[in-house]
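Before I ask anything, let me first share the structure, which is written out below as structure tokens.
Missing here: one protein chain of the complex. Every other protein chain is in place.
Moving on to chain A:
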Amino acid sequence: MSSELTVREEQARGFVNIYISGEVDIYTSQSLKDKLYAIVDSNDSDLKIDCRDLHYIDSTGLGIFVGILKKVRQNNKKIFLSNIKDNIKKLFLITGLDKLFIIE
């Protein structure tokens, strides 16, 4: 039994587009963490994370977002989150993480 999760990276001028699709839970979160950290380590630019196909996330996934935000900020870069579904945006509001990320 596995939850599907894919992370796709696309280079753009001045930033990296990241497309996350599927479900981020306790089982898939390590894969997300590995992929996002690898992207941050190999790019010195802002990240634009498109969440239109992200259907589920829990505190494990939110914690990973906070982790990469800390890494990105060390390079004075930003993270933009876009197309977040309402049920997921609600989790950012509840936890106060909407104040840390730039949500478009």
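Miscellaneous remarks
FYI, a contact is a pair of C-beta atoms (placed from the backbone, for glycine too) under 8 Å apart; a residue touches a chain by one contact, two chains touch by 3 or more; residues count from 1.
Definition applied: contacts and distances are computed from a predicted model.
When the unshown chain is looked up in UniProt, the name that turns up among "ABC transporter ATP-binding protein", "HpcH/HpaI aldolase/citrate lyase family protein", "Serine/threonine-protein kinase RsbW" or "Rod shape-determining protein MreD" is "Serine/threonine-protein kinase RsbW". Although one chain is hidden here, its contacts on chain A can still be listed: residues 1-3, 23, 25-27, 56, 58-60, 62-63, 86-87, 90-91, 94-96.
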